[in-house]
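A short write-up of the structure that comes next.
One protein chain is absent from this view; the other protein chains keep their places.
The chains carry the letters A and B, assigned in the order they are written, with residues numbered from 1 in each.
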Amino acid sequence: MRRLLSFHALLVYAFLYLPILVIVALSFNESRRGVRFTGFTLDWYRALFQDPRVLEYFLNTLTVAFVSTLVSTVLGTLLALGLVRYRFPGKGFLRYLLYIPVVVPDVVMGVSLLLLFAFAREALGFPKLSLLTVILGHITFQVAFVTLVVRSRLLLLDPALEEAARDLGARGFQTFWYVTLPLAWPGVAAGALLALTLSLDDFVVTFFTAGPGATTLPLYIYSSVKLGVSPKVHALSTLIVGLSAFFLALGYALSRRRI
Amino acid sequence: MNEAATPFQRFFRVLVTVGPGGLWLLLFVLLPTLLVLAASFLTRGPYGELSGPWGLHNYARVLEPLYLEAFAQSLLVGALATLLSALLGYPLAFYIARHPKRDLLLFLLLLPFLTNFLIRVYAWLVLLQREGLLNAFLEAFGLGPYAFYPSFFAVLLTTVYTFLPFFVLPVYASVERLDWQLLEAAYDLGARPFRAFLHAVLPQTYPGLFAGSVLVFIPAMGTFVVADLLGAGRVVLIGNLIQQQFGVTRDWAFGAALSVFLMGFVLLSLYLYARIQGERGLEELV
Partner (left out) sequence: MAADVLVRLSGVRKSFGGVVALDGVDLEVRRGEFFSLLGPSGCGKTTLLRLLAGFDTPDAGRIEIAGRDMAGVPPYDRPVNTVFQNYALFPHMTVEANVAFGLRMKGLPQAEVRRKVAWALELVDLLGLERRYPRELSGGQRQRVALARALVLEPEVLLLDEPLSALDLKLRQELRVELMQLQRRLGKTFIFVTHDQEEALVMSDRIAVMRAGRIEQLGLPDEVYERPKNRFVADFLGRSNLLPARPHPQGAETPLGPLRLREPLSREALLVIRPEKIRLYPLGNGVPARENLVRARVEEIVYTGAENQYYLRAGEVRLLAYTLNQDLQEPGAEEFAYGEEVLCYLPPENLVVVHE
């Protein structure tokens, strides 16, 4: 039984890694199409680096990711704090509202944001679809995730610690800065990391909220693939996969160390 | 907090913490949702944008056979993807949970998943196309080449590939918490391995199974990228329909109605899930 399970597991893992490995392999393939390995080459990588648009898309992706992560982490952390500590009218409603970006299929989210921006353009004259609208869209789904992650961490926090701080003379912000935040930090960091990952990876919401000049890497890959698969895209993908894998492995090694 | 404070202090604290995030959610989640809802009752204007008159005509259209078929296909993809994910993922969850190096295995499971979604999807395109790896492999045995791409099969396969970890994780969580003593008790009472498993182990994993199924079913139903890239027009799911209304076809009102329809279905599934698993289950799911 054990061996059967092991064999099955092996097959599944192979299934999971196969496509990626193929892409990596093909990125070094001399031939433009087909899978027959005709020769090793770095041409495609060269072409990639020589393409100025790719650099622009890369920067766009990073910009969107960092800005949106920053904003959503701040918003989400504060919101989580408020939800956990205070009671106020409409709290239940807000919590359900929070679940929507998490649960809703990407398409619907993208569509709703598109409508929002169109409506805003009608009523206020702005914004046109651009990198800004992409960032706004990303923040929206990131906030929900960050809030939920930070909230679960805050719930583990002993309220007596904050009470002790207030008892000893710490005012609102002081309590937050010296006690709550340091203790909630792992949750905040995890939330921020999650938000970053979601943003870098996002396609659908970006698709609906991006205007001309606001292309990100996932968008570029999509349109390239629609035109026809090119090894240049393979090269780009390999690089992305490599970088992601590297950082993830790093994160994994670090997290094991802390134990 | 119930802490002693002036009403102003209380108000201020709530405002500072809940205010920014709450406002954001109202503006960027509630308002757009309401807009979609409103738009679904409108009509296609001269450029495909929205205009009057109001009415239920979009919903009437949604129920036409053409669109219902797309909906049915989406359900089919969702259901089959869930089933296949279960077949692949359930044994895997057990394997990982019982393995000494399970942290590493979990990491390896998630690693491909955490690299770019789009890359993983188009990779299958490369594998399945006429000159792709699968055909090359079969040709070595004198078979094919077959048109794996574009096809329903390709869409299904890639969907399973994409969402498999979503299934494995909750099941894994269930398996980790498993009380193996129940199995021993079953053996003790004379049950043979298969029946023992069926009655003692499987029921304990129901929560995980449910969660995993929902986590696969809902996105699988609503995705459009996979169908778009690997179906190339042959496979039209509800996600594709929606995307088209805002792209090529330009009928925003109808697209809105389709979205509402999809959303309604998702909420229904979640509601049923919450009924079965309770409120707590829903929170954990999220």
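By our rule, a residue touches a chain if its C-beta (ideal position, glycine included) is under 8 Å from a C-beta of that chain, and two chains touch if they have at least 3 such contacts.
This one's a predicted model, so the numbers in the text were calculated from it and none came from an experiment.
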Touch criterion as defined above, residue of A:49, A:126, A:178 or A:246 at the omitted chain: A:178
Residues of chain B (touch criterion as defined above) contacting the omitted chain: 2-6, 9
Those residues of chain A which, in the complete complex, touch the missing chain: 158, 160-161, 163-171, 174, 178-179, 182-183
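To be clear about the criterion, only the chains that are shown with their structure count from here on.
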Chain A and chain B: spacing of chain centres that average the CA atoms, whole Å: 17
Footprint of chain A on chain B - complex, ascending: 1, 3, 9-10, 13-14, 16-22, 24-26, 28-33, 35-36, 39, 49, 88-89, 91-92, 94-96, 103, 107-112, 114-120, 122-127, 129, 131-133, 136, 161, 164, 193, 218-219, 221-225, 229, 239, 242-243, 246, 252, 255-256, 259, 262-263, 266-267, 270, 286
For the chain A and chain B complex, residues of the former touching the latter: 1, 5-6, 8-9, 12-13, 15-20, 22-23, 26, 33-36, 74-76, 78-79, 81-83, 85-86, 88, 94, 97-108, 111-116, 118-119, 136-137, 139-140, 143-144, 147-148, 166, 172, 197, 200-201, 203-204, 208, 217-218, 221-222, 225-226, 229, 233-234, 237, 240-241, 244-245, 248-249, 252, 256
